[in-house]
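A single protein chain has been removed from this complex, and every other one stays in its place.
Note that the chains take the letters A, B, C, D, E, F and G in the order they are written out, and that residue 1 is the start of every chain.
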Amino acid sequence: MYKDIDFAKLDIERQKRKGFSEAVFCECKTSDELIKIFSVFKENGQNVLGTRALKEQYETLKKIFPDIKYNEKGRVLTLIENQPIKIGEVAICTGGTGDIAVAEEAAATAEFYGSNVKKYYDIGIAGIHRLFDKIDDIRKANVIIAIAGMEGALGGVITGLVDVPVIAVPTSVGYGTSLKGVSALLTMLNSCSEGMTVVNIDNGFGAGYSANLINQKIECKK
Amino acid sequence: MYKDIDFAKLDIERQKRKGFSEAVFCECKTSDELIKIFSVFKENGQNVLGTRALKEQYETLKKIFPDIKYNEKGRVLTLIENQPIKIGEVAICTGGTGDIAVAEEAAATAEFYGSNVKKYYDIGIAGIHRLFDKIDDIRKANVIIAIAGMEGALGGVITGLVDVPVIAVPTSVGYGTSLKGVSALLTMLNSCSEGMTVVNIDNGFGAGYSANLINQKIECKK
Amino acid sequence: MYKDIDFAKLDIERQKRKGFSEAVFCECKTSDELIKIFSVFKENGQNVLGTRALKEQYETLKKIFPDIKYNEKGRVLTLIENQPIKIGEVAICTGGTGDIAVAEEAAATAEFYGSNVKKYYDIGIAGIHRLFDKIDDIRKANVIIAIAGMEGALGGVITGLVDVPVIAVPTSVGYGTSLKGVSALLTMLNSCSEGMTVVNIDNGFGAGYSANLINQKIECKK
Amino acid sequence: MYKDIDFAKLDIERQKRKGFSEAVFCECKTSDELIKIFSVFKENGQNVLGTRALKEQYETLKKIFPDIKYNEKGRVLTLIENQPIKIGEVAICTGGTGDIAVAEEAAATAEFYGSNVKKYYDIGIAGIHRLFDKIDDIRKANVIIAIAGMEGALGGVITGLVDVPVIAVPTSVGYGTSLKGVSALLTMLNSCSEGMTVVNIDNGFGAGYSANLINQKIECKK
Amino acid sequence: MYKDIDFAKLDIERQKRKGFSEAVFCECKTSDELIKIFSVFKENGQNVLGTRALKEQYETLKKIFPDIKYNEKGRVLTLIENQPIKIGEVAICTGGTGDIAVAEEAAATAEFYGSNVKKYYDIGIAGIHRLFDKIDDIRKANVIIAIAGMEGALGGVITGLVDVPVIAVPTSVGYGTSLKGVSALLTMLNSCSEGMTVVNIDNGFGAGYSANLINQKIECKK
Amino acid sequence: MYKDIDFAKLDIERQKRKGFSEAVFCECKTSDELIKIFSVFKENGQNVLGTRALKEQYETLKKIFPDIKYNEKGRVLTLIENQPIKIGEVAICTGGTGDIAVAEEAAATAEFYGSNVKKYYDIGIAGIHRLFDKIDDIRKANVIIAIAGMEGALGGVITGLVDVPVIAVPTSVGYGTSLKGVSALLTMLNSCSEGMTVVNIDNGFGAGYSANLINQKIECKK
Amino acid sequence: MYKDIDFAKLDIERQKRKGFSEAVFCECKTSDELIKIFSVFKENGQNVLGTRALKEQYETLKKIFPDIKYNEKGRVLTLIENQPIKIGEVAICTGGTGDIAVAEEAAATAEFYGSNVKKYYDIGIAGIHRLFDKIDDIRKANVIIAIAGMEGALGGVITGLVDVPVIAVPTSVGYGTSLKGVSALLTMLNSCSEGMTVVNIDNGFGAGYSANLINQKIECKK
Partner (left out) sequence: MYKDIDFAKLDIERQKRKGFSEAVFCECKTSDELIKIFSVFKENGQNVLGTRALKEQYETLKKIFPDIKYNEKGRVLTLIENQPIKIGEVAICTGGTGDIAVAEEAAATAEFYGSNVKKYYDIGIAGIHRLFDKIDDIRKANVIIAIAGMEGALGGVITGLVDVPVIAVPTSVGYGTSLKGVSALLTMLNSCSEGMTVVNIDNGFGAGYSANLINQKIECKK
């Protein structure tokens, strides 16, 4: 059911149970640990997604797994045996340029699990005409991810304009009363626009995973 | 575009723009205000959903709108002209009996907008066999709503067992360090189980709205 | 310089020093105390503004000061000897109907001290077309007050669209993570839109006072 | 309307819409990104203001833009094509010497956008005679910026003594219960002195922008 | 050493050990419990001080102890067998009229234990000339108690002007970000004025006790 | 395995699985719901423990279950078919008289599940000789419960003096910075005395349950 | 009774009084201080346990005390003269691999004081079958330690399945709303599963100490 490698118990049947393989949170893991984990998944014929990976971790792993890919902005590793065909569409929007790392994590995750992704960066509400310019494209997606730090109002404004499920991601971008993302989180949880749900601060992976899951359900039932 | 009745600007074209009509947050509104608002929507041929309604508000409105219905546990008013056909399925789970008010708000909302709802109450993790007994039914839904106060772990446990999008709702049930739902909210935001998103504390309406929206998208594309 | 009435020291020369007379925070004061305070100011030929006044306080004071006026929604008392001519313009906007009490306090304050006021209620971002409909009027004011609870995004959106100073007021409207206005306050403090400053939660008086002060400076220098 | 350079959408018409050009938050941006952004604004004939800039960023940009200026204390970059004539007056006060970085950011901002600035540093309330010595000069300004950390009482004391709009800036200076500026922020939001509004912790830029905006409105209507 | 009356263990030798008799916190105690406690102390020849006493508690106790006194504003009960001679001087200052209940608790406490008290109410910093008017009297005391809610800056301003120990008491007066006294508490803890210490929010008793203790030490060593 | 009564799923086999029967949290349940729940447990031959029960709930239940007992101070209901023999000893200590309600809940719980209980009330550290008087008795117990509000230091002082496991319970007694028990909770979690663990604020039931569990394990292995 | 070495007063009779020798918190102590402290305990014939020790501290101490042992993962030093015989059993479970450092501190502590330890790592609820696989072994222990960060639900799930006392340890593992372990702490304090108590965030030592204490009491009474 799972592979016990002493310091970790790898859920190699998650793909069967949950539909998608387990992801590896790389931060704080040693290279040795990562190599063992990636090896087990690879041996079991599974694609591997690693999040919060440092460039040095990538460089070490590349020596063992030459096919591994690294999205540096999103700090995401992918080691893919069988690329699923991408279907449907997830729109990923950010309020500012500082939110791009989280957006790239979300994008890489949604693509890894089989969704087409379109990106709309730096369309925050301080210059709202930038958002209005793009809104007709954005609402064509099956799911929208809205990523913003500081005041975090992007998600509520978009949600008020579309009839598509929106997943909001607060980011830790900012200073002072941004309180490392808590301000943006509260904004999103309190939105009066209906149809938005929220994930943890900086959790691009979680947003990408949920967006893909909804996108798959919509497409697969067609 | 909207109806301006001085103290409020009613979004009577939201159904066209967002796919679903506007809901009325009844708490703190006077009966006079509610009558005006319900009248405008009714005159414009729209079903009306009122949330956080007191029994006295219901009794006053019933004199004007004899067809109005009241879900007392969920404090939800519905005044329906044309009931949409219910499709798909939303599963609504609660950790304890204290979470039922929020669950009923979610259920009434999802049904109002056109989803079939199945309820699984009091299946929290303190007696986890109750959850395991039901999990095969729960995972048949298109969307799951997991509602819990106190430690709020229900959502994470369910999400780990299914491949269906889960919307978690923290409730303000509890005492001491439950901090009126903040503890359960944090638990849910920090879940390591992939596929769960979160709404505001006690926001049964928001969960029901988003669950229905996803359910509709899945069913309508079939 | 000031009038010492034992339990209070009334700043009867504030009008000379600060340009505007002192306001009386009525909450928690006994009717006897209010009567003494209003009497002193009246005897010194000053207009009196009372905030957070209960209806019962008004009714008691009316017997002594038949000319006293009461704005019930804003809970504001005014006892006016010499109405200043109103000049310029302050625009007061609210996100929802629940914010109207604070808006009325701000409006009554700005008018008391000599500003014309225009009101734009229930134009929050969940239905942003309502705001766009009004924005060309709003930006004609010398100062804008933006009042909102819950997510509190109204101020940032307006500020992004105008070149007028904006004063944002968070309100304690909401539930759960609104945290009695703290969420809206944080949103406003973190806005990326330039030209907005913030006052305390529910502080309609402070916003009205500052807005009038800026409006007077602009108009009086013409 | 705006210039899309992939990772950012530059609001090159903000000067037209808002009256003042967009500012660039330099922290966390790469030198390459800054060069691209500054180039676009320069090509469009706009003055550029960069905040939170490191000395190394300045040194790199100076090679490309030899006319760029750097205020090291305030960490502010300015690249000016057409210096606006400075009008009116903004007074900038600090409680202690530790608040000077924020004060310089505010000063550089207000000057960049066209205001004369006078500085009054280290006049906090622990030695209140220092403040009284300067108050007659301070109150001649059109707008006052009061900057303080720790207890943050400077703004309230000044506001009680003048009939000029005051913008208070809490700073993160301090230790222990200063809570990185939250203590000073709360002090300022709770001030009983009328005529003060507040911006985010350490937000010298925001205070300078709003102060200039009000100063321009007062002067331009003369 | 102490008297055990089942639900409480009364410290009847505290006067010997600590110099002053124990005080009784009346809130939440039944009248029966209070009667038992007061009786034990009285029987042991001790003066009794009761804090946070309701008027009804006073009225019940008065029937049993006809000599009992009640300070209604400060909610303080005193049952005195041998009034100590009052010596020295404690100055008690408040920022506003809303702080008077706490001030009266402090005053009654300091007097009960043997200090002369002078009161200076409503001298907060919004009209700082009121404070300056009194400061030469205030600084003649051996100890100063500074009581303020909202921004809580009174203590720091006074401390900057005197060479007398100051005890600051934050009060829960206010609304919004006063956070029931936490804002004023933080202001006081962060004061840059040397010579001030702080007690719990609304703890007039504690301030009065400590002020008397210092006052006694100063006077008794003369 | 469990009894499904629609609004609740009663864990009637918990006694078998966990060793002790389920407890009923009475707060917020209607009398009808309580009657149903108590009936099911009684029918299944189980003793029933109800916590946080109001006197009115007791009076209603007494009509149906004449043998039901009510501990009014601790708000605990017990309906006992087969009283287990009480073994071992749990010592329950409180800092003040205000903590007695929580102590009685803990005592009733530990006794219900089969432990002997000794009570030591009002022995807080403000008069530490009261604690030292009792410590030789206290340390004879198998487990100690230390209950305190406000500063909450009782647990740490006791733990430093004994070699017995201590369970600390913070209470919501206090005002101002007691923050409804959070202050006492933090004190207890930070204790440097080894051998103490902590439960939720006011959670007398949880402390009594765990204390009994440890006491049973110690005694039953003898 | 204790050894006074100027900067510290070493409790060399704690073994007699509390049953177990004092532990040394190494963080922030200089090597010189550690050498003095270890020497005193060694000279008094006591085993020494050092927690939160850096590798460099170990390497310096090893030169003086060649028999000293270092558990690098748990950052624990042990200098043992007379190893107590290990009895009974403590089960130590972690939710993820990131919690292992805390688990090793708990394990080393429990073993140092004389308990057998079994470890169950990475059995968190995101893949709950891993926990179910082990639960029959886990429940054989006398005491269970459940260690988890992020959502922290592991303790509640285990406690619901066993009739053994559980000590829960929240860890600071996570990001965003994990709030450095506060989220997991709140989850654990709010658990509805009976029989669990909690220690400070990352306090592996405290959990190991209390678990051993309970384990010893159970075993020694056999």
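Simple rule for what comes next: contacts are C-beta pairs under 8 Å (C-beta built on N, C-alpha and C of every residue); 3 or more make two chains touch, one makes a residue touch a chain.
Keep in mind that what you see is a predicted model, and the values were worked out from it rather than measured.
When the full complex is examined, the chain removed from view is found to touch D, E, F, G. Listed residues F:182, F:199 or F:213: the one in touch with the omitted chain is F:182. Note on the undisplayed chain: of the listed residues F:21, F:78, F:191 or F:210, the one touching it is F:191.
Considering the whole complex, the residue from E:2, E:20, E:70 or E:120 that touches the absent chain is E:20. Hidden from this view is one chain, which touches subunit F at 95-96, 124-128, 150-153, 156-157, 159-161, 174, 176-179, 182-184, 186-194.
Seen across the whole complex, the unshown chain contacts subunit D at 97-98, 100, 121-123, 126-127, 129-130, 133, 173, 175-178. Contacts to the hidden chain, counted on subunit G, fall at residues 1-2, 6-9, 11, 14, 22, 25, 28-29, 33, 170, 172, 180-182, 185, 200-203.
In the analysis below, only the chains that are shown with their structure count from here on.
The interface with the greater count of contacting C-beta pairs, when B-C is set against D-E, is D-E. Distance from the subunit C centre to the subunit G centre is 57 Å, each centre being the mean of its Cα atoms. Note: centroid distance subunit B to subunit D, computed from Cα atoms, is 45 Å.
With touch defined as above, residues shared between interfaces to two or more other chains in subunit D number as follows: 160-161, 182, 185, 189-190, 194, 200-201.
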